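Shown here: the complex without one of its protein chains, the others still in place.
Let's turn to chain A:
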Amino acid sequence: MLTIESAHLRYGNRAILEDVSVGIETGSFTVVVGPNGAGKSSLVKLMTGESEPSLGTVRLAGADLSAFSPRALARRRAVLPQSSALSFPFTVAEVIRLGLEAGGHRLMPSAIETALSTVDLSGFEARSFETLSGGEQQRVHMARVLCQIGEPASWSEPRYLFLDEPVSSLDIRHQLSVLRIAHDLSRKGAGVVAVLHDLNLASAFADRILVVSNGRIAADGPPATVICDGLLGEVFATGLKVGRLPPATMPFVLPQTAAFPT
């Protein structure tokens, strides 16, 4: 269990997060949504230990997050950044190997091969990372993060996976496949947290949705309760229409435009 208790985050005089309390269970898929600048990435940074709260605490398995060494944290959680450019000519295999080393795993060529086939990039091992497209680079980083977190069967303690806009550069097929991979990991015991902008993807995959607005958690619950006209319209300050898809009553969101009037 990863818990944030009454956390505040300030940069100088600017309050980024105010009095945030939230717990992330293992075996669950939590999606963080909210408008630009609401504090979504900052919330994830608190969870990963990248930022320390100005007030309040962040605990992992009962111990303060700051008590863990960076290396100990890297063995328990992996983080997929929004974007990451490389300044040196790494091959795809070398990028993924960094993940294996960070997770403290043995360097098996088969692990790299498996991770690449999971993200639909089989045979890309020897390709130069910098010649790949943005979407392919994002999937290589996903494979690196998967290697860092390791095979669920080998976990002696729960793992956490943090994905900051993991599908921003991906086509619809790969958006779905990356989120399925993350969802599968949550079913195998990982605590998965993803920042997403697509409310329909959030609705389709999340066990729980956190709506962040103005540095506070505006709503927290399963998609069926959180995805509703009034709340989303207010948070995103735009006209949205929520419908329901039977039989699971999964909510979906359409923008209010001339083509979709209320």
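The rule we apply is simple: contacts are C-beta pairs under 8 Å (C-beta built on N, C-alpha and C of every residue); 3 or more make two chains touch, one makes a residue touch a chain; residues count from 1.
Keep in mind that, in the parts below, contacts and distances are computed from a predicted model.
Among the names given as "Ribonucleoside-diphosphate reductase subunit beta", "Cytochrome b", "Iron ABC transporter permease" or "Thiazole synthase", UniProt records the absent chain under the name "Iron ABC transporter permease". Touch with the chain that is not drawn comes from one residue among A:5, A:19 or A:94, which is A:94. Checked against the full complex, the candidates A:5, A:50 or A:184 give a single residue touching the omitted chain, namely A:50.
Contact with the omitted chain, checked across A:70, A:230 or A:246, is made by A:70.
Taking the complete complex into account, A:128 is the one of A:6, A:21, A:66 or A:128 that touches the chain left out.
Considering the complete assembly, chain A touches the hidden chain via residues 48-50, 69-75, 77-79, 81, 84-95, 97-99, 101-102, 109, 112-113, 125-128, 130-131, 148.
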